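All protein chains but one are shown at their positions in the complex.
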């Protein structure tokens, strides 16, 4: 696949680098490093439950996180590690959650990509796809009620999740409430094992925008500069008070649905599509082609990423797991109202 | 309102009459007659529960029922009396249901517009809006499985119901399964008391079509010929194997949401809009203008409609209501599997 | 002055909007001059501009938006047009609101109002009582006020509570129930109310059925029986102690609920009483629910489907004879 990607990067010239290209690249690199490590921990049997990675989607995701400011709302999904990191999620949140430290943000109660820090405006996704769109809308309504200014929300979704009723209702209510929302939809051509032809039948998912009163943009998600340009533009327009924005990025999921999945159903044919390029390799090719940084710096960046990841893993691995008999088994915060169930 | 409608029918010339214009008109007339009678029964306290009428929507609805053939599936909603009748629903079904005869199709178990005869392909709606779209899709899939030919399905929805998740999922799955479905959406500018601006924010609901891979058509629902032309065309295209069809008709609801509702929230301004014309009056104006039938025949038609309605009411009124102690209190058909609940 | 159950709900919301700027109301047709299918928010949109908002027919998104707003510090009240339509919002209520505090340590102070229960001619989709589904899942408070006073104070409390509250108001009580005035203070949620004292039999109930139980108690008083009637007020938390204390006095228990007969509140009450108060019982505890079919439209069927005073009396007499 690497070769294919390189070949294609020559035929299809990427846009000239966006001013935040290298910054974004480093989030992509950190993410790839982290997720490769998580995968090897998973293979080694050190992680309970699933591991879900964003391989091939780091450019889109990094761009999502990069343009958000403090006070903005971010609703990432399962392939948004790059965006989470760029938005400020500490690596320790990730490793603690995956490795089952009780000090993680979910304290062992929920796992992997469900983590969030709602009070730092990173929403904690539920699994039910589409459900977080309206939650993001509500958070933005609250900010407006409270008189805050200059905030936006950005919510991610896959092309599969776009087919849920919750997504539709969420998108529509965003437009009705005219909140400053950007929805970044990534069509990675698979929902688990299901290909686009069994997911939807429209020509292009960006054509959904007009039916809601969103502004819609398409995007080659393998091209980091394009991601920064288009997603950055959507964020800017939302912040400026334009209608809600829909960005539809095209990529190929370069991993299994989760690491338990060998993805043997992914066809050879689709792997030869232009959208099947590895955005990280494409970005590195651009760096090399345009000589944006020298090889030594690149090597250092890689080392730094590895060091950060290793540290976050080592720390989490040292931490104690939660224990059933020490757990506060209480699903509500008002203790007086706990039911006296046996 | 009558005056307004007439004035506008002069400024905006209706299309030349469709070949089934008079046939459709008679269904409209029958419906209007029936529903006015139901309303007066309701006012007289003779109906338990709500009465929901389709005043102002008879042209759209009649066109929906008229082009359906035996073997087609019809999923009407609350304002589709004209379509139900045109599709073959006996008036007795209506009066028995409203008047609580135990001989009605729902036997007193469900009321008013929830009635249906699934085995005659008229689906019995649940209240939850949007839910019947996917049911219609499934019925069409079954017909395909069984090797039937030349069938289509037609499902109705209001602009309010289009905002439900169920509607989205149903519409999308219709396109994915490529079933011969026509969705006729009527924007009557109100969902109960709520106006369009709090329902959706797109410019035109017909713009939803492209995002699903439907073919979309707009329609002046006050113009019977246009209704027949456009809905007839959509039915024909669906039958010919074209993608699913979305027709969006524009009208004003000329009644309360139900008869309990005085609709005092309907603005004077909106009553002056062209879409606020009464389709029945417009059709009658066309009949007069073009001299399609003479006054005597028209009077006879009216009398006939009244006679039919009166008879259906009289019959239903004579019939016994269901009785609690004679009822078969059993929600499942396999009697061996009834739970031994006390 | 006289105030209905429905007016108490409107007054509570008016007070909440007045006293707490974090409160807003979100639901179909709640705004404008209309004020809701049952007029529970009548006049509020005008009095509190921008804070009583009509929504599209999108129950999932209505509750989702309320959750997001609550996380950001607001106190939304969501009105379902009928409890039955909350089936569309169920995922957001159970899986998002209900799990959020436990997962993230951040509570979600939303109140979802469900106009519940049967009325004549409403049929299968405008009559349901869904409290048992919401109470089954963790993370939610489920209130079922049976009096005008509770309708008022419990709604105010619902919004004050940091956790998500499903507030089941009974449509049959809207106009049927009147009080002289609204209380300034309520009984705290989680405490059941002894609606009538007695010593021969305990009838545990909630919402509209409390009044059927009271009618039966009155009737059986004429036959020489003293029946204690307990109004649960909230079904989660469920006040087991008050139930057990009453059973300790009477030795006999009948639990009456308006919902479907499999599972639900009555099963939970009987199961608790049997497990924790077995030795207090002098006879088999009994329950009475609606029938195991959808709720019928026709009044003749409807009145036979729901538990009514006659049937409760029959069950009570049988239990008193044991």
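Note that the chains are named A, B and C in the order they appear, and that numbering of residues resets to 1 at the start of each chain.
By our rule, a contact is a pair of C-beta atoms (placed from the backbone, for glycine too) under 8 Å apart; a residue touches a chain by one contact, two chains touch by 3 or more.
The shown structure was predicted, so the numbers you read here are calculated from the model rather than taken from an experiment.
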Using the contact definition given at the top, list the shown chains touched by the missing chain.
A, B, C
Touching residue (missing chain; options B:138, B:233, B:274 or B:321):
B:138
From C:139, C:186 or C:299, residue that would touch the chain that is not displayed
C:139
Going by the contact rule already stated, which one of C:95, C:191, C:219 or C:303 would touch the omitted chain in the full complex?
C:95
Residues of chain B touching the missing chain are 73, 105-107, 109-110, 114, 116-119, 123-124, 126-128, 131-143, 145-146, 165-166, 169-170, 172-173, 176-177, 330-334, 336-340, 342
Omitted-chain footprint on chain A covers residues 48-50, 100, 106, 108-112, 114, 126-130, 160-161, 163-166, 191-194, 198-200, 264-265, 321-325, 327, 329-331, 339, 341-342
In the complete complex, the non-displayed chain touches which residues of chain C?
84, 87-88, 90-91, 94-95, 98-99, 102-103, 124-125, 132-133, 135-139, 236, 238, 259-260, 262-268, 270-271, 273-279, 281, 283-287, 291-294
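Basically, only the chains that are shown with their structure count from here on.
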From the mean C-alpha coordinate of chain A to that of chain C, what's the distance rounded to whole Å?
41
Just the number, please: Cα centre separation of chain A and chain B in whole Å.
44
Distance from the mean Cα position of chain C to that of chain B, given in whole angstrom:
36
Can you list the chain C residues in contact with two or more other chains?
55-56, 58, 60-61
Multi-partner residues of chain B (at least 2 other chains)
130, 163-166, 198-200
